[in-house]
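Below is one structure; the comments refer to it alone.
With one protein chain held back, the other chains of the complex are shown just where they sit.
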Amino acid sequence: MSWLPVYPLIIPVMTAVLSYLFRNSPAGRWISVVGTVALLLASSMLMSEVLEEGVVVAQMSNWAAPFGITLAADLLGGVMVVITAITGLATVIYSLSEIPARLERLGFHALLQTLLFGVCGAFLTGDLFNLYVWFEVMLISSFGLLVLGGSREQLDGGIKYVTLNLVSTIMFLSGIALLYGVTGTLNMADLHLAVREVEDTGLLTTIAIMFLVAFGVKAALFPLFFWLPASYHTPPVAVSAIFAGLLTKVGVYALIRTFTLIFDQDVGYTHTIMLWMAVITMVTGVLGAAAMNDFRRILSFHIISQIGYMVLGLALYTPLGLMGAVFYLVHHIIVKANLFFVAGVAKRIAGSTDLSRIGGLYAHAPLLAFLFLIPAFSLAGFPPLSGFWAKYVVVKAALDLEMWVVAALSLAVGLLTIFSMTKIWGAAFWPDHPDGIKPRLSSLPIGDRVALMLPIVALAALTCIIGLFPEPFVQFAERAAQQLLDPTDYVTTVLGVRP
Amino acid sequence: MQSLILTTATRLLVALLLVFSVYALLRGHNLPGGGFIGGLIGATAFILYTIATSVREAQAALRVDPANVAMLGVGVAGLAGLASGFVNEPFLTGQWLFLFAEDGGKGLPLSTVLMFDIGVYMAVFGGILTLVFALEQEI
Partner (left out) sequence: MELLLAITIGVLVAASVYLMLDRNVLRFVFGLVLLSNAVNLLIFGSGRLTAGAPPLIDEGAYAPTGLVANALPQALVLTAIVIGFGLLAFALALVYRTYMTLGTVNTDEMRVAEPVADAKEAGQ
């Protein structure tokens, strides 16, 4: 019984309360910064405990599982909470410069902290219905963040985001209802045992597909991703970045959790569907990106394409594949958020995110150009950056299963990713600015420059560290994958029956 | 809306509803009631007042920003959960204090459960009123 999984939840919610009450003064934003630093510390403590002791479990109000509310952190959950805190901190620092006081007075920081609260909760909960509740916490705050300010573009994108996500939520809830009807429990560890005693496996497969559709919408899988490119480029950049980094990954995390712990009855059926969904997601995402001509919209389509790789790792359902999925998940959150941050700075100094209306960034802001190349090459999978190892593991897993077409397509998608990145480079960085402006970083006030560049530099450094010293990270992903494929430790710790 | 009957009745009903909401809140631990329904009843009082007069007057009567009340409620509920940490029990475990308890009786039971319920009451009350005021102003 531990308090450690509680801190990553109670810290953001208390930060949200305080930063909302002080929203009209500058104190509000600094409370938000301090709270996120505390969240990072708390999640690191939880992570080190998980690394040393194995699965860490907390039973709320001392009700034993499966009757009470359980929080459980295994290696995957733990690392996701740490990465949430890192992305959250980067976003909060970035927003110090980007978010105008008008939006802060509307409660920007409180919404952001509530979002972190929901995301951490989704990663830590050990109960399916609670996962639904955490999804809702996350959704309602993301709705708020998405339309905060209420410009025409935001409202238009917001409507599509809200309605389609509500459909997915309802689908998730009906899946929960049916699963409860079949098994009589909703605790995930208990479900792992209970589904093995269900006689009607056909019904279970149907429920599994409902979950696949529900989480597929959240994760932006083909053919369910249309809300994402419609909305992700509309809000302020700080919001885009944290959405791009975290929100779809919660969907992927939920897929990994449920399809390793609960729905592993008919792997040949469910995971084959998932496999082809993943492959088509990769291809359509990258083709969509190739057709776009706006910095942020290209990046939005790339989120979709990259989601394909992660789900592919899960769908292959081998230790190597899952390891690739875990590694990819962590690497991609860092890289994607960083690319959006770079796009934000480019917009700030060059005036737009439309590629035909900006330019000259390489000549006048070489530091930004260099910092763009790190995440961009990592996204495309250049050695020795983090993306190379992530792609390498997933493709290797596909080759091991002799799925030549899948492997070839994932390599081709990597190639097209480079094409998109060179397109951004060739339009925004290389040629002169069409209006003759010289976009210099020094045109920004010093305080803004620090707040904008600090997250970019830190995340780029993290990408390089993972790329240059992949050994501990790969080992970690391997352990996490083993824990997912053999959840005995998770189940016994949650249910409190040590063998 | 201008209606003499409604305006007159509202004066009585608002007070009655507010008292009843606190009653529902306090009896909630053992009997039907609790923070959620209490908060709803409390919010109804101000919604009725809004219909009878106007959003502006209801806001003036409330004196504080309902969104602040809601957030403060979330904070209170969170603190109630943390209290069990001081006696080394899991998060949200109820802590009880029986004031003036004589043998056999329970005296005046005070608990973190009640505090949590008060937090829920404030959160629901504030949340619903924020929503209603925003919608009423908009339409």
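Labels A and B are assigned to the chains in the order they are written; within every chain, residues are numbered from 1.
Everything below uses one rule, namely that contacts are C-beta pairs under 8 Å (C-beta built on N, C-alpha and C of every residue); 3 or more make two chains touch, one makes a residue touch a chain.
All figures in this text were calculated on a predicted structure; none of them were measured in a lab.
Trainee: Can you work out which residue in A:35, A:158, A:245 or A:313 touches the chain that's missing from view?
Mentor: Selected residue, touching the omitted chain: A:158.
Trainee: So which of A:174, A:442, A:475 or A:488 would be touching the chain we can't see?
Mentor: A:174
Trainee: Which of these, A:230, A:339 or A:398, touches the one chain of the complex that we don't see?
Mentor: The one listed residue touching the chain not shown is A:230.
Trainee: When the complex is taken as a whole, what residues of chain A touch the one chain not shown?
Mentor: The list for chain A reads 129, 132-133, 136, 139-140, 143, 147, 150, 152-160, 162-163, 166-167, 169-170, 173-174, 176-178, 180-181, 229-231, 233-234, 291-293.
Trainee: Kindly note down the residues of chain B that lie in touch with the hidden chain.
Mentor: Those residues of chain B that touch the unshown chain are 36, 127, 131, 134-135, 138-139.
Throughout what follows, only the chains that are shown with their structure count from here on.
Trainee: Find the geometric centre of each of chain A and chain B from their Cα atoms only, then give the gap between the two centres in Å, rounded to an integer.
Mentor: Centre separation, chain A to chain B: 36 Å.
Trainee: Across the complex, what residues on chain B touch chain A?
Mentor: My answer: residues 67-68, 71-72, 74-75, 78, 81-82, 85, 89-94.
Trainee: For the complex, give me every residue of chain A touching chain B.
Mentor: Listed in rising order, the residues of chain A that touch chain B are 1, 3, 6, 10, 13-14, 16-18, 20-21, 58-62, 107, 110.
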